[in-house]
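Here the complex is missing a single protein chain, while all its other protein chains stay put.
Should a chain be cited, it is by its letter among A, B and C, assigned in written order, with residues numbered from 1 in that chain.
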Amino acid sequence: MFKNVLLVECQDTPGLVHGITGVLFKHKLNITMNQEFVESDRFFMRTEFEGPPVGSPLIAELETILPQGAIIRLGEQRPKTILIMVSHESHCLGDILIRHEFKQLPVRILGVISNHTSLQNLVNKFDLPFHFVSHENLTREEHEAKILTLIESIAPDYVVLAKYMRVLTPGFVNRFNGKMINIHHSFLPAFIGAKPYQQAFDRGVKVIGATAHFVTEELDDGPIIVQQVINVNHTANAQTMAQSGKDVEQIVLSKALKLLCEDRIFLAGNRTIIFD
Amino acid sequence: MFKNVLLVECQDTPGLVHGITGVLFKHKLNITMNQEFVESDRFFMRTEFEGPPVGSPLIAELETILPQGAIIRLGEQRPKTILIMVSHESHCLGDILIRHEFKQLPVRILGVISNHTSLQNLVNKFDLPFHFVSHENLTREEHEAKILTLIESIAPDYVVLAKYMRVLTPGFVNRFNGKMINIHHSFLPAFIGAKPYQQAFDRGVKVIGATAHFVTEELDDGPIIVQQVINVNHTANAQTMAQSGKDVEQIVLSKALKLLCEDRIFLAGNRTIIFD
Amino acid sequence: MFKNVLLVECQDTPGLVHGITGVLFKHKLNITMNQEFVESDRFFMRTEFEGPPVGSPLIAELETILPQGAIIRLGEQRPKTILIMVSHESHCLGDILIRHEFKQLPVRILGVISNHTSLQNLVNKFDLPFHFVSHENLTREEHEAKILTLIESIAPDYVVLAKYMRVLTPGFVNRFNGKMINIHHSFLPAFIGAKPYQQAFDRGVKVIGATAHFVTEELDDGPIIVQQVINVNHTANAQTMAQSGKDVEQIVLSKALKLLCEDRIFLAGNRTIIFD
Partner (left out) sequence: MFKNVLLVECQDTPGLVHGITGVLFKHKLNITMNQEFVESDRFFMRTEFEGPPVGSPLIAELETILPQGAIIRLGEQRPKTILIMVSHESHCLGDILIRHEFKQLPVRILGVISNHTSLQNLVNKFDLPFHFVSHENLTREEHEAKILTLIESIAPDYVVLAKYMRVLTPGFVNRFNGKMINIHHSFLPAFIGAKPYQQAFDRGVKVIGATAHFVTEELDDGPIIVQQVINVNHTANAQTMAQSGKDVEQIVLSKALKLLCEDRIFLAGNRTIIFD
């Protein structure tokens, strides 16, 4: 599951694929899958290859042939590490824990942070660290500062908001650019404000959706990774619609997490390039 | 395809199913499928049955046992008639014409109305009347008055807006309560305003949807009949997203039309009860 | 989630809906949802209703008005109880355990039986009984006899084969007619024999499916409850196809279990009537 993967992103210019593959060839690396895409003069390339161990010398050599500002990432031969943040809802966390337990996701969970204790018991079942960081009697900034200290001490590759229900400040999320993903419900049309499933019921929607995305200052408006819907009919009420929403949320978040941790995603402004 | 169908809608009260089925039983009609649903004290029932011809005497007898204000509909042994309204886009019209030609939709098309002539040739291929009603040099009300006269003279069971791109006034649509359906694109999130596919592209959506709904004063906000989405990826641009949108629109509109013309839909406020 | 539900199945004859609803009306029960279907002269009806407690007197009265041999089931105001049988694979069991833990399935798990110990640890996490029944040094009949004794002592409403990988004899499965469900992979086309995912890969299939069904003598050929597929592309190998197969299997089995335990399924020969 952990392949040699190279990701390159830079200003487009002729000869990039030729140049990059030349460096790989010189290092006796054989390309087994190569995907490349250019959009608005921006070049994105993901390469899976076989061969002897590589590392910083390869990156250094690539830098010499790529335009200034190129972003080069080399997937390491280990599962990505994640830290999960939750509040009360169990469905996304539970799905990730079970998949993690049986190695069906290419990740290693370093722990779970919550502003509540209701999911502590579930996390403990899987012998994983549960960090309770109460927001009681704290300003938002003080609470976030505590969480930030914790995250920095654990140092995961990615942070996964698996139904963490508190708004995060721009100051906080900006520290995790491209490193933090979130899941939220989606509707056609969209419903703003409280009780979205009641609104969806009142509106008589026939599909319920979920969107997994990177977290940016714009909260639920970051670059989209995965979207999916499921059908509901007139017998659904607000409560059963919410259950359908949970079902699709856990599917969508696990898919997004898999894409992320297999090094398949590029950020391109507010869009994502996904090589799957 | 044209079964004996009875639809009853009224204030809920105990004994309704018993009472209605008693009347059918008395008329020696055998029920083969019966669906009933109660919501907010409103009773909806759809019954397919076999037996000798029935008609207004059955309705009259049902009225005597049902609460005042009950709405009773008896599906007739003929395809529903429809009139289609279009502007420039061919995809929904084309799909309906082909299905109609080969009897894959339980409808009879009485004609097509358009404010443009670009689809006249297509309609003529299928030997159906094409009515060009130009909006040039007319106020919106004058234009609608001409269309209204035309529709009333043709007297279809339903009017299908198959990408008719002009806004209709409340005065116009209110004459077609529950008798006029529309198709429009849908997105997660929703995009208001011009160039929705460009907005969808800029936002990096991963699904493109379509919604078929009854037309009410609120325009694209009437009771929803069918919703569906298809996936798009980062290689899609605004133009190919629009093509995906067309693909899903024609599927959704044909589905909605089928449900409508098989007498499967009840209006329940701004929601629909659909017995499929 | 636990509604008053009545299920009636019998030879079709005119007046059945009228008769049954008359009995409910007499007992001051108000029908909120009623679904009825006739096929090949067989009548199936599912009714949700509100009102005072009912029980055997209602059934007795219904028997007096229904054709001989009618099957009458009254859903009880409690979650259905299930016993799960597994071998080595965790994905379906894990999904059910998590949903059970957080009350997202209308069931109560009484325990898990396995012919291996590899999933014992997972079951223990959720404080549920794990029954190891080794097949070592036993004939198939001896092994089944042990399991049968165990099931009879636990007396669940339903038995769920969640990737139990041993063939069951007709003598065993015939004791659980309509009471035992199974999940297995499905392909277009079907692949018989060993290593189905390798066969699917070699054949270059573009979808992988799963089927949940009642268990009958014909093994994987019993009445189908739910079927679903997911897409795979050329980058999938036999191993990742197997993972996709697991993903869709757990979704399909949980859906089937929900339909079963909400009293929504009738058996009709080798077909199922499902009122959802």
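Just so it is clear, contacts are C-beta pairs under 8 Å (C-beta built on N, C-alpha and C of every residue); 3 or more make two chains touch, one makes a residue touch a chain.
Keep in mind the model is a prediction, meaning the values are calculated, not measured.
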Visible chains in contact with the missing one: A, B, C
Message: Of the residues C:L110, C:I224 or C:A238, I need the one that contacts the missing chain.
response: C:I224
Statement: Given C:N4, C:S114, C:T211 or C:Q250, the residue that touches the chain left out of view is C:T211
Field: Residues of chain C in contact with the chain not shown
entry: 37, 39, 186-190, 201-207, 209, 211, 221, 223-229, 233-235, 268, 270-274
Task: Write the list of chain B residues that the hidden chain touches.
output: 33, 90-91, 94-95, 97-99, 101-102, 104, 122, 125-126, 235, 243, 246, 251, 276
Statement: Per the touch rule stated above, chain A touches the missing chain via residues 12, 14-18, 21-22, 24-25, 28-38, 45
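Basically, only the chains that are shown with their structure count from here on.
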Task: Would you mind pulling out the distance in Å between where the CA atoms of chain A average out and where those of chain C do?
output: 35
- prompt: Which chain C residues sit where two or more other chains touch them?
  reply: 33
